[in-house]
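Complex shown without one protein chain; remaining protein chains in place.
Letters A, B, C, D and E mark the chains in the order given here, with residues in each chain numbered from 1 onward.
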Amino acid sequence: MPHLFIKELKPGQMIEDVYMVTQPILRNTSRGDLYIAMYLSDKTGKVNCRMWQATQEIYESLPKEGFVRIRGKSELYQNAIQLIVNQVEVIDPDEVSLADYMPRTDKNVSEMFNEVNSILGEIKNSQIRALLSAFLSDKKLMKEFCTAPAATRMHHDYLGGLLEHTFTMLKVAKSILPLYPKVQADLVLAGIFLHDIAKTWELSYKMGFSYTDEGQLVGHIVHCVVMIDKKADELAANGTEIDRDIISNIQHMILAHHGQYDFGSPKLPATAEAFMLSRIDDLDAKMNQVVTEIENEPGDSDWTMWKNPLQTRLYRKKVTEADQLGE
Amino acid sequence: MPHLFIKELKPGQMIEDVYMVTQPILRNTSRGDLYIAMYLSDKTGKVNCRMWQATQEIYESLPKEGFVRIRGKSELYQNAIQLIVNQVEVIDPDEVSLADYMPRTDKNVSEMFNEVNSILGEIKNSQIRALLSAFLSDKKLMKEFCTAPAATRMHHDYLGGLLEHTFTMLKVAKSILPLYPKVQADLVLAGIFLHDIAKTWELSYKMGFSYTDEGQLVGHIVHCVVMIDKKADELAANGTEIDRDIISNIQHMILAHHGQYDFGSPKLPATAEAFMLSRIDDLDAKMNQVVTEIENEPGDSDWTMWKNPLQTRLYRKKVTEADQLGE
Amino acid sequence: MPHLFIKELKPGQMIEDVYMVTQPILRNTSRGDLYIAMYLSDKTGKVNCRMWQATQEIYESLPKEGFVRIRGKSELYQNAIQLIVNQVEVIDPDEVSLADYMPRTDKNVSEMFNEVNSILGEIKNSQIRALLSAFLSDKKLMKEFCTAPAATRMHHDYLGGLLEHTFTMLKVAKSILPLYPKVQADLVLAGIFLHDIAKTWELSYKMGFSYTDEGQLVGHIVHCVVMIDKKADELAANGTEIDRDIISNIQHMILAHHGQYDFGSPKLPATAEAFMLSRIDDLDAKMNQVVTEIENEPGDSDWTMWKNPLQTRLYRKKVTEADQLGE
Amino acid sequence: MPHLFIKELKPGQMIEDVYMVTQPILRNTSRGDLYIAMYLSDKTGKVNCRMWQATQEIYESLPKEGFVRIRGKSELYQNAIQLIVNQVEVIDPDEVSLADYMPRTDKNVSEMFNEVNSILGEIKNSQIRALLSAFLSDKKLMKEFCTAPAATRMHHDYLGGLLEHTFTMLKVAKSILPLYPKVQADLVLAGIFLHDIAKTWELSYKMGFSYTDEGQLVGHIVHCVVMIDKKADELAANGTEIDRDIISNIQHMILAHHGQYDFGSPKLPATAEAFMLSRIDDLDAKMNQVVTEIENEPGDSDWTMWKNPLQTRLYRKKVTEADQLGE
Amino acid sequence: MPHLFIKELKPGQMIEDVYMVTQPILRNTSRGDLYIAMYLSDKTGKVNCRMWQATQEIYESLPKEGFVRIRGKSELYQNAIQLIVNQVEVIDPDEVSLADYMPRTDKNVSEMFNEVNSILGEIKNSQIRALLSAFLSDKKLMKEFCTAPAATRMHHDYLGGLLEHTFTMLKVAKSILPLYPKVQADLVLAGIFLHDIAKTWELSYKMGFSYTDEGQLVGHIVHCVVMIDKKADELAANGTEIDRDIISNIQHMILAHHGQYDFGSPKLPATAEAFMLSRIDDLDAKMNQVVTEIENEPGDSDWTMWKNPLQTRLYRKKVTEADQLGE
Partner (left out) sequence: MPHLFIKELKPGQMIEDVYMVTQPILRNTSRGDLYIAMYLSDKTGKVNCRMWQATQEIYESLPKEGFVRIRGKSELYQNAIQLIVNQVEVIDPDEVSLADYMPRTDKNVSEMFNEVNSILGEIKNSQIRALLSAFLSDKKLMKEFCTAPAATRMHHDYLGGLLEHTFTMLKVAKSILPLYPKVQADLVLAGIFLHDIAKTWELSYKMGFSYTDEGQLVGHIVHCVVMIDKKADELAANGTEIDRDIISNIQHMILAHHGQYDFGSPKLPATAEAFMLSRIDDLDAKMNQVVTEIENEPGDSDWTMWKNPLQTRLYRKKVTEADQLGE
């Protein structure tokens, strides 16, 4: 039986299906009875859920974030669908088709990863090649790199988003680097590949997207630098010394890639390569964000709602025909 | 006899040559005698100049900005070269090889302009094509477009700079537009071509680079919008009506292309095309500025002086070999 | 039968009357039936409205913004009045007494307009007179000028607001200009008259106040400049040449009248006249806004609610007697 | 013998005249001899002065700020006039015509003060009248009020500047208050009269303009509030009780009159009267500053130098004829 | 019978008890009947309350802020407890145990006040001692000083909070002053004692915490300065003259203690003592705020909700054992 998606729920349906559960809380009703409040979600949305006549035991059986098979009924409460659940059973994530529960890039992951490898393969500097190999040959890390989102919201906030963002930036860089021949292409390509690699560590994306404790306290920008320093140490221990100049230039590009202090960069760009990386990152992040906001706005109005991070509403009426250059 | 460039002047030389003169002022010496203070310059630099025993007549013969053949001598004053002039004769600019006096793009102007035409030729929307034709067929304007600098300082501040900046942006756009298929390519290309076109009107670049009065009071961003509105009116008067939607979308892209209010944009980007234009403009301007700052810094230090507009010193040591991807 | 105003509605009333309708949306109930959600409003307020048992046909008959005669009943829902409608009939706006539906200045429009003409009549510079005549003799524009609001919210946000704001500013200017004799009075008066004239184009005020697409994308500040340039071109075509100096000074005043970049001015004031215009505009806008906020706050508390645009609550207790100078 | 003004000094003149002396310092020459460096000034300018072969005794006889009769000679040093002094004699300020040494309003002080009294005489609220009388009858304070500058630089930075600024603001208020009948005129007029009254205490203007220690540490804004509180206490001790509501409203207007925190106002305007006061203050200060900058710029260029506090150069070309409304 | 605390209320209880009442409003029901809406609160929380079948007379008998004995019933409305009241009787605050209704420091007030006296007793400068004595011997003021909160929210927002904040700051100062021997300890201690003393005047804390009208219009920072000036005047009238230098240094410390203009300080720190005071104030306020936010967050999550004034969520997991240095 196919999964019943959240956005397809109608009030008054009897439901027996598997959903992702988050933030279960045990509370007292006004009569003093116990009930559980929680969220149920899949990749199409999230709803409130109440389980009346709950017990301490049921509550303790629930993961803070995980999967449950529920049996219950949908109802309309304050203009929104809510699920009233009678039974709840914890499900092993391995039994679940994750694809139904988490948004995911609509591009081909292995093709993108191959293309990333191919572009990085054009790097000529042997030390940079060695450093990147240390990352590319780290299978566990590369698997996470292909799975992680690039952010929890704003842009590329879906599984595979980190890879897609990195891939697109590499494509942009490769096509425009010939226009700026004074820029050290090897550094730019290496910097792009590594600039968000610690998102794999900063973000939690097993069940929904959030920050790990360490990620929140330290941040991916700084942890990228730590990861590079450690990889370089490992290489040195195995006889492959990377010049500190190369390491600190790549680290600088990463530290400066948000472009300004207010966005969490502890350094402003101070090399041509750092400027290029920060601009390509901003370009790709903004284009993904703007196009997604435009596509996701429901209805057919020409203007979207106010978008606070962009400080504007967006105008999305197409004024030129479809069969143009970019398509 | 070849021109003696300012930066090659040594103290104690007898000089008879043509220089650009700017800001002549008539003053009294402490004894009450009249003298003229002025600047003499060519594309390699600018020096102070004094003409003692001057007269009101000589002063009034001088242009505020123009060319003079001087006869005099160089001397060292407060660690800088200064010219003491005995004779000064005003020269018609037409007799002068402007190339010696104004910095100029080192790229081929007609090749760039042809390429601009070629890229714009790929636009499919017939109304946008008509609008651009109205500009491209304006010979006087196109001559200025190929001659003007893109700015008086910071980036592309040399003759042909406006064309070079526009050309490079079009190249960038053409290569990255396929990566963002939802973006209306025709609008982006038209917006790039027109985004700084009123620099031809805002800037004065006959003798040195400065702002015209109107340019300073109104600004190129707003005047671009005026120019587009007038061209559209002319087209309409000749039977070619352009949709107001297309006009206002292009005007919006231009008004928003500085990306933030503080940089003089009266509108923030509110379309995908406006975001892309503002990011490509920033990318190309910053790369030109950073590479130029790095190249122009005298000496061989790894770090440049503090660059206030960038809020940093720049690190310019090459850490990778020359024969890399980008070259 | 007089119109039943929104603010006089009580729950449980049977209603048959004409209201302005905005933002109708067709939705499904939880049972899958269709219903229409929309707003109904007049100059005294706006309420939610639901039409159950709606059809696609009824929905498509409704204007996005227009007038409807409804038959239905009021009820209280979540502490607010809501209308449940059984019948809805679209009404031609021409049959409607607009005065009931849109807030309007309580000052006399024709008296104000005459006074504007009279003050502008004192301008001595013949070119400026010619330029203003080109606007004053544009009957369609002047009708809009007398009708448009000065803004959609904040200050003078009612029909006739643009005229009232312009009129008051001219009165202020006329009374204080003698205190600043170095300021060119003709420029200031002309600048005030034209500074918001493109609000007639930027705003839509047929049914409620909003921005036109072009207005939102380009903005009234820039379009004022376009309008002036075109009027000057028309005059020139008819043999009346206006000095570019005069045109660009007036355009500068308008571009700079918001006083700072953050408020959408692409230029900062750079002439004495531009400083005076920006200060008089700010004075009149703020006084209208503050007095209105104080008057409109319901209840009798000495302090209003927090006013975010002013970053304060307002204290409105009168501490002096009424019979004072200003009354 | 008339005073020889600084700006009329030519090199090589023998001079015996009285100048204001500031910042005398005793130093060693390279040979170990003592000399005194100091500034000499009058209302037309300031020059460096050196007294060679000085002694500790001469140095100690000099006031840090005062008047001296010097005998010496002018010379040109690094493009500027410098005085070499042989004799110096301290002069009692009472023997000096202060008018030669300090810039002063070119308006009639007693006429302005009478007009201030006359405008304040129209106030109807008896308590406010009583409070103002306590100030107006304070002869010492009123003498300072008529003498002090309004600032050390930027606007009204000359003797009588405080009175002129207050006077002009009262004139503006009186002419525009009828346009805003909801505003309590009595409060506005009282607030204007008192808003800068503590400049008399904050500034030192006996010899040049500077801050007193207390003025620098506490500031005129806060001290105005202290002065009002004390005057009210004195009145209460004499049987005239002023409502705290009136006092705190006036104090609020004063605290908020700089309009924003960054300019040293500890409160933002929160009453209609405070808004009006802050706007009239800004209007008059800016108009005085801009007109003065335009007038004082030497030369005949259309644009002034860059004015940092205004973040612009100023355009000062007159584009309309002289015989206009404002004159 | 002990007071039934708000946070212990369950739906469906019959209640007869005394609560603090705030913001009573008389309104019409949809049927046109009168009812009163008001808040009832004690130190543990605040709930909505409705009295149906109310009369104008009952409404007018209610204080805007005061105590009432109510008889009624609790119910659940929109997930929150609400009281439906049948009878309401106004109670004299003197009959009420204030401790049940207002949050209060959990430290010992008289011990803290004694310690404050003891630390101030170590001041050596006799004039400062005299000034402080004038405050310490003002019994009414000292009673308020021991009762007032330090703020209405953010930090030390409970009765006794002003004393606790002042006390802790004095303890910090006393322990760190020996590390900075160049700092004038007497000034720092006096400044700390007086820096918020006008909170007693700025805040209303008889029933809930709010601002007085005067406090809101003028602010505690400025009123502290007024209070000091008046105390110094009184002392002078009694023969004890305090140097203006000392007074203005203390006043400066107080004016500058918020550390930046944006936080309402009209002066930035300009003495070593002002820097120290502003830093100790910030340290103690932030530590109280952060620890309180961490303690008050319900639930057992490691991260608190987003705290807007701190621009972060707070991490509160203890990672070290309890028996450490600080305990």
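The rule is short, and it goes like this: contacts are C-beta pairs under 8 Å (C-beta built on N, C-alpha and C of every residue); 3 or more make two chains touch, one makes a residue touch a chain.
No experiment lies behind these values; they were computed from the predicted model shown.
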Which displayed chains the unshown chain touches: A, B, D, E
Options A:222, A:235 or A:294, residue touching the unrepresented chain: A:222
Omitted-chain contact residue, chosen from D:9, D:123, D:194 or D:217: D:217
Absent-chain contact - pick from E:139, E:153 or E:318: E:318
Option touching the unshown chain, where A:8, A:233, A:302 or A:321 are the choices: A:233
Residue, one of E:74, E:168, E:200 or E:216, that touches the chain absent here: E:168
Where the unshown chain meets chain E, residue by residue: 122-125, 128, 168, 171-172, 174-189, 243, 245-246, 249, 252, 268-272, 275-276, 279-280, 282-283, 286-287, 290-291, 294-295, 310-321, 323-327
Chain not shown, touching residues in chain D: 25, 30-32, 213, 216-217
Touch list for chain A against the chain that is not drawn: 213-214, 216-219, 221-222, 225-226, 229-230, 233, 244-245, 248-249, 251-252, 255, 261-267, 270-271
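The rule we apply is simple: only the chains that are shown with their structure count from here on.
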For chain A paired with chain E, centre-to-centre distance based on mean C-alpha positions, whole Å: 44
Junction residues of chain A, two or more chains touched: 313, 315, 317
Chain-level touch network, classified as line, ring, star, complete or other: other
